[in-house]
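Omission of a single protein chain aside, the complex is shown with its protein chains in their original locations.
And then chain A:
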Amino acid sequence: MATTKVPEVRDIMRIERIGAHSHIRGLGLDDALEPRQVSQGMVGQLASRRAAGVILEMIKDGQIAGRAVLIAGQPGTGKTAIAMGIAQSLGSDTPFTALAGSEIFSLEMSKTEALSQAFRKAIGVRIKEETEIIEGEVVEIQIDRPATGTGAKVGKLTLKTTEMETIYDLGNKMIESLSKEKVQAGDVITIDKATGKISKLGRSFTRARDYDAMGAQTQFVQCPEGELQKRKEVVHTVSLHEIDVINSRTQGFLALFSGDTGEIKSEVREQINAKVCEWREEGKAEIIPGVLFIDEVHMLDMECFSFLNRALESDLSPVLIMATNRGITRIRGTNYQSPHGIPIDLLDRLLIIATSPYTEKETRQILKIRCEEEDVELSEEAHTVLTRIGMETSLRYAIQLISTAGLVCRKRKGTEVQVDDIKRVYSLFLDEARSSQYMKEYQDSFLFNETQTASMDTS
């Protein structure tokens, strides 16, 4: 037999892209809600984190549905980070919807419709439904990769119970999740037929061997009896918006896939509210008020604010968290000035959390965390230089420099980012202050300068 070496095909799991707040895993509080200086990716901002923790506990108890919180502070002081931290610590079961203030301005939908949809996306309904599941012991799992190395994989899975055996054809997605769960012959698994969710129940007793090496958490279970496919009641969470879409007759449930849901009639919403309340009274469903986060809330205009005033009074309303970096400014859509660009009557309903600028020590910590997140090694001096840059320009600019400096360092085949790398990217990329300076110096040589004399109004 010819022994040609087959190149090992590695399955590449989904690599998560590194987002600006990917390092945040929670609010970093202890059980007494006291903030730790550095924890779960959060640094400093002790007072505001503690305040957010109190809010979080109230959300968990279901107490402040229909109330609103405003996180206010200068740019780059961790407003979005705190909101993300709240989302992370709420867990996946509580609906969390995030949007930016300008997202609601669309030609296809009115502003208030977009806001109501966002509101209803943030309210979950936990409901029991019957689904079909497959439960059995894996006899054989066979996955064939095409010889060329590209194209769709095909697979077969043989499952059995004590009474019967069935062969299943596997699709691509299924193969992926089977290999992710590391399912092998002898495992007892269940597959939700509708969603394709796989859960491992344990190893079959018949496969137990004396000298098998296995983890302490491996459980042995009996091979299931009877038929492979069963109907079972499962609990799942849907948002009110999803129920709206399914029931809005003109669109049908296909609208969920195309994403184009259009406007939903208020009668439909009222009917659904009534239905859901009925379910709740009968104990068939449970309502979970989630969190709606509106970033850059000063971008909303007067109409939206008055809509919010009313929407917050409805009994089916989520917790609203808003963030803004504006001081006293014009309310959009009016000529009035107001703190944070929000009318006073709405401000009156809000709990306001303020964030303050980071100290040098905190900046240093954050840069360190980001370096770990982006997998860049920083020498001690480079770290100090970067912290200085962060203090003098902005934290965001310093964070931008991490990955660029990392690249420069890799190009010269270094393993650790040195001061020279930082200097190089510092000279390559301008920060906001230097860029403005440059503009002032060379204003005359830019295009269209000859007709325009006054500086542009950028508000």
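Everything that follows uses one rule, which is that a contact is a pair of C-beta atoms (placed from the backbone, for glycine too) under 8 Å apart; a residue touches a chain by one contact, two chains touch by 3 or more; residues count from 1.
Keep in mind that, in the parts below, contacts and distances are computed from a predicted model.
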Among "Myotubularin phosphatase domain-containing protein", "Protein DPCD", "Cytochrome b" or "Eukaryotic translation initiation factor 3 subunit L", the omitted chain is listed in UniProt as "Protein DPCD"
Filtering A:105, A:168 or A:307 for touch with the omitted chain leaves A:168
Cross-chain touch to the chain not pictured, restricted to A:60, A:156 or A:310, is A:156
Per the whole complex, from A:20, A:33, A:54 or A:127 the residue touching the absent chain is A:127
Interface residues of chain A toward the undisplayed chain are 125, 127, 129, 134, 156-157, 160-174, 191, 193-194, 196, 226-227, 238, 242-243, 246-247, 252-253, 272
